[in-house]
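Of the protein chains in this complex, one is absent; all others appear in place.
Here is chain A:
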Amino acid sequence: MGKYAAPGQPGSVVTYRDRYDHFIGGEHVPPAKGEYFANPTPVTGEEFTEIARGTAEDVDRALDAAHGAARAWGRTSPADRANVLNKVADRIEANLEALAVAETWENGKPIRETLAADLPLAVDHFRYFAGVIRAQEGGISQIDEDLVAYHFQEPLGVVGQIIPWNFPLLMAVWKLAPALAAGNAVVLKPAEQTPASIHVLMDLIADLLPPGVVNVVNGFGVEAGKPLASSRRVAKVAFTGETTTGRLIMQYASENIIPVTLELGGKSPNLFFSDVAAQRDAFYDKALEGFTMFALNQGEVCTCPSRALIQSEIYDQFLGDALERTRAIKQGNPLDTETMIGAQASNDQLEKILSYIDIGKQEGARVLTGGERADLGGELSGGYYVTPTVFEGHNKMRIFQEEIFGPVVAVTSFSDYDDALKTANDTLYGLGAGVWSRDGSVAYRAGRDIQAGRVWVNNYHAYPAHAAFGGYKQSGIGRENHRVMLDHYQQTKNLLVSYSPNALGFF
């Protein structure tokens, strides 16, 4: 316990280089146009490294490398690929503290989260897909006595992956592990807000991967992401981000007739039925923590429980206790192990959150706590901090309908089950939801009636591998974090074989 030294400072467990090139074909490759962009840490707002500003030429070079590697990689045995994935997992685990500090410095999230969640989940994710690829089986369908359909899974080839900035390492791993397990080569474009920590990871694992199997091209979305997403040389695009970009990626994909998987955000309802407050016990305490989960990762989670719906009978009391819990959140230096909420990932994210707090107030929502930028003093004054904010209002307000992607929860009440579900489902999105009740039947029914891909029942914000994750409605297409993701990275090859010696008799 205590405070980690910032990367590069005396005593730090990790050091960033002054500059990062692309990682292409197993080598560090300077950008074709020779330009770099500065990368600040949201912790202090100061720049700590510079990053290759990739363009279409760099994407092409990475695609060359990936195509050069894809065939051999796709023909390795599942056991060999699983071994590589397991070794990657072991390497991350052995360097977990260094990667956690690097990730916190990059993104602004508290070190206790990177140590306890982001990196352990990344380790487990590689191990999970090492396991499922070993266990995957094709199929045999006997059509009739003489005709047999064999079904094989084959890799797609070369895939493009565009990674968000809210979990720079974990979201990269969510996409890399199934793609590599399935035998694909990857060109990966990290977010321009968090372009550096992936290179700390690549430095650690580069020797474990055949050159060209994983390629990282940095740069801005319009300059590097677009050439990747619209390339005729990728067999699939995986993207996590916002709806308009998701639509644009689907439009590009339609030109090339390739599949996409999209994870596009949400406005997740968190339902608290009245029996939650039947006793002041461990479960009640757990439910209050469940409410406060809106502040996890500074609210920069697609499944942030950003709408809390509380049954009228317990509304005042539960909300009062929840506000007390919210005010107890410790905001501070993300590298301090006591810190519970860190910095927003970028200045523009900070500005956007503040603009939503403004429209919330204009619409008549009441700020019950928080609602402002936090100045933490000293070197942290330049960082991007927002106090955990609780609004009270109604579901037609924009703060109830739009993803703010900050530590802001909008609270309203409901009268009964039908009212709860009507409000919960009155949203464009369907990624996550929470249901809290001591009545198993109510919890089950609500969980089934909410139109969302992930409903947490009596818990929230757990992301174990082996639990499918993805959206209904405008929240996207596909299911990550589960064996089914292999299907999104594989073709189905059918061999239809006749064992009959006789002609059909048609000609």
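Criterion: contacts are C-beta pairs under 8 Å (C-beta built on N, C-alpha and C of every residue); 3 or more make two chains touch, one makes a residue touch a chain; residues count from 1.
By definition in this document, contacts and distances are computed from a predicted model.
Enquirer: According to its UniProt entry, is the unseen chain "Peptidase S8/S53 domain-containing protein", "UDP-glucose 4-epimerase", "sn-glycerol-3-phosphate ABC transporter ATP-binding protein UgpC" or "Transcriptional regulator, ArsR family"?
Expert: Checked against "Peptidase S8/S53 domain-containing protein", "UDP-glucose 4-epimerase", "sn-glycerol-3-phosphate ABC transporter ATP-binding protein UgpC" or "Transcriptional regulator, ArsR family": the hidden chain maps to "UDP-glucose 4-epimerase".
Enquirer: Decide which residue listed in A:Arg19, A:Arg247 or A:Lys330 touches the omitted chain of the complex.
Expert: A:Arg247
Enquirer: Specify the residue from the set A:Asp146, A:Asp358 or A:Asp418 that touches the hidden chain.
Expert: Touches the omitted chain: A:Asp358.
Enquirer: Out of A:Glu27, A:Asp316 or A:Asp348, point to the residue that touches the absent chain in the complete complex.
Expert: Answer from the full complex: A:Asp348 touches the omitted chain.
Enquirer: Which candidate, A:Gln193, A:Asn218, A:Ser274 or A:Asn481, sits in contact with the chain we can't see?
Expert: In the complete complex, the chain left out is touched by residue A:Gln193.
Enquirer: Take the complete complex as the reference. Which residues in chain A touch the chain that isn't displayed?
Expert: 37, 53, 164-166, 191-193, 220-223, 225-226, 229, 240-248, 251, 263-266, 302, 346-349, 351-352, 355-356, 358-359, 362-363, 396, 398, 401-405, 428-429, 474-475
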